[in-house]
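Every protein chain of the complex appears in place save one, which is left out.
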Amino acid sequence: MLTILDNFTKRVHGFFQGHVYRNYLLFGAAVMMIPLMHNFGIIGSGTLGIWAYIVIITVVALGLNILLGFSGLISLGTAGFVGAGALGTGVFLNMGLPFELAALLTILIAAAIGALIGFFSLRVEGIYLAIATLFVGEILRQIYTQIEIFGGQMINIGAIRFLGFFTLNANPPSERRFLFVIIVAVMVLMMIAMHHLVHSKTGRALLAMSRSQAAAQAMGVSILSYRLIAFVTATVFATVGGVLYAVYIQNAPTTAWTLDLSLFVIAMVVVGGFKSIYGTFLGAFIIHGIPNLILAELFGDVSYIFSGVLIIVVILFYPYGAIQVFYDVRKWFHKGRLKLTTKRSDRSA
Amino acid sequence: MTEFVRLFFNSLQTGSIFALAALGIVLIFRTSRTTNFAQGLIGTFNAYVAAYFLLRFGWNVWLVALIAIFTAFLTGVIIDTLIIRPAAKVNPISKQIVTLGIIMILVGLIPFFFGVQPLLFPSFIPSRFGIDILGATLRYNTVFIIVLSVALMGAMFWFIQYTRWGLATRVTASNETTSKLMGVPTKSVTMVSWATAAILGTLAALFVAPSVSVQPNMMLNVQLSAFFAGTLGGFSTFIGPVVGAYIIAFARNFTSFYISDIWGNVLVYSSILVFLYFKPYGLFGKKPTKKV
Partner (left out) sequence: MKTPLLELNQISMTFGGLKAVNDLSFSVFPGEIVGLIGPNGAGKTTVFNCVTQFYKDYEGDVFFDGLKGKVDLRTIKVTDVIDQGLVRTFQNVELIPDLSIMNNLLIGAHKQFKSRLIDHLFNTKKARQEEARLSEKALEILTFLKIDHLKDFYVKGQPYGILKKIEIARTLMSDPKLIILDEPAAGLNDRETDELEALIYQIREKYQTTILLIEHDMGFVMNICDRVCAISFGKFLAMDTPAKIQKNALVQEAYLGKDD
């Protein structure tokens, strides 16, 4: 009995020792504090909504980072897949399917389209591939805006019933805060999954494919497989983002999934940091949070100017993304400490 | 037949507008190596300038168009000097996002200068003037747009093909580093390209303005079609995107009229995707050579 307990505590201990989990969980816990602030009236519902959007779009941008940062591929069709996640979930829910099944079906369908793009990318590259993904995005958008079952401007989703027994509604603030916690939990899970992915054989192969196709092939990396993996994962992340949108907002517009949104998601990766998981969140915060939480309050319509300047300035001065700022600070900090210790040892010598 | 004739001229007109925008995009793609997502908004911004002068001072449409062309020139030069040139060494993906930054700046500037209301803008030749062909009315304005665009593009091709400056542009487009070493003024070439592209975009915007009025997303459709035209025609030539533009205009107009208003675009886009699968560098494009 004791050994089992001992074993168990050891495992729990080991779990937190593996600092990967610890860091992401702490990060998630910190973001989950935001609804608490809402609870105590420190921030309003609008602000909570903006944070929720940051969380949702982070998941989308993480997927795009797998494409842009690791695989050297680009997609201008991201918005179409976020739309697919939100609208697909809505349509299947309205057809009476349970939430989990609705989400799963949506993700599978989107993944299949992602796989098609992956195939396509073997023949078409560069700007042609980028615009081909824009075609896909546009086709999806046309379907959303035209097709009957989506019923016009918006589909209502309403309360979500999780696991068949507990229902959460976006309306009373208490339940909305709970929804917020759920989407943050999903974001953290996606972050951890991405962390594992990029530090594995798969992540290395993606990098090899984008940095040196010749070397990758000579080492046995099948370009087809990894293009597929790259596009399918990016699509799944984007669609999961869309599902989270459906979960939190509980309705889905049919017209919002335009090129602009796709470009903003790219901007989050570029501005936050290629290949960086925390950087992606930072990018989402800079691109969506700063304008809406700070600039809009201060400047209204004109705030776009500042966002634009911000994007350009970050790109010019932090080509590896704003997350670099943190690394610089850390390096600087370490250097400072190093200097101190060497000074001390000088004295003792 | 009447419908056919109407669609035919209509497609020639939209094709010309798409072609102007596409030419602007390919010009910048070739000389600055970036996809300029701001092409549409640069046009929009200067269309605002024209509409503003027209409404505010009641100036003639031709005069305000000239003013807009002049401000377009300035916009191009300013964007190139202040933003694009400092970003020369930035990686290609980030560089595209720089143009997103430009979009946002322009979107912010529009309400600041021109307010939030859409502005009306008339056609160059009032729509009551036209002739009857097989039952369809051919407006002189349509003729004007087609003739001016074709003439302008013809002049540009001649210029690119037969003048020293055109040569410099072609050389810069094919290899900037080498051109710089050979003494080609690549900086000026890029600057003039941005200015020219801005003018082309502004003309396109002024041409669509009467039907969609001047408002921030007036160029959405044109810009998207221009990208598609570039892909269909191939970005490695200047003529490709122009041909692509006319094909897309015709295909979209005719499929949405004869097949389905709803599924026409979807059909056209899907066919282009299939086409691209077999000709990945567009109609006129060539595969760039690379060695292991």
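The letters A and B name the chains in turn, as written, and every chain counts its residues from 1.
Everything below uses one rule, namely that contacts are C-beta pairs under 8 Å (C-beta built on N, C-alpha and C of every residue); 3 or more make two chains touch, one makes a residue touch a chain.
Predicted, not measured: the structure shown is a model, and the values here were computed from it.
Of the options A:Ala30, A:Ala112 or A:Ala218, the residue whose C-beta touches the omitted chain is A:Ala218. Checked against the full complex, the candidates A:Ile229, A:Ile277 or A:Leu295 give a single residue touching the omitted chain, namely A:Ile229.
Per the touch definition above, the residue from A:His38, A:Arg176, A:Lys275 or A:His288 contacting the chain not shown is A:Lys275.
Considering the full assembly, A:Thr202 is the residue among A:Thr202, A:Thr235, A:Gln250 or A:Asn292 that touches the omitted chain.
In the full complex, chain A contacts the hidden chain through residues 193, 196-197, 200-205, 207-208, 211-212, 214-223, 229, 275.
The criterion applied here is as follows: only the chains that are shown with their structure count from here on.
Look at where the CA atoms of chain A average out and do the same for chain B: the two points lie 33 Å apart.
Interface of chain B with chain A (complex): residues 29, 35, 37, 83, 86-87, 90-91, 93-98, 100-109, 111-112, 116, 220, 224, 227-228, 230-231, 235, 262-263, 265-266, 269-270, 272-273, 276-277, 280-282, 285, 292. Contact residues on chain A toward chain B in their complex (touch as defined above): 68, 74, 120, 123-125, 127-128, 130-132, 134-136, 138-139, 142-143, 146-147, 214, 258-259, 263-264, 266-267, 270-271, 301-312, 315-316, 319.
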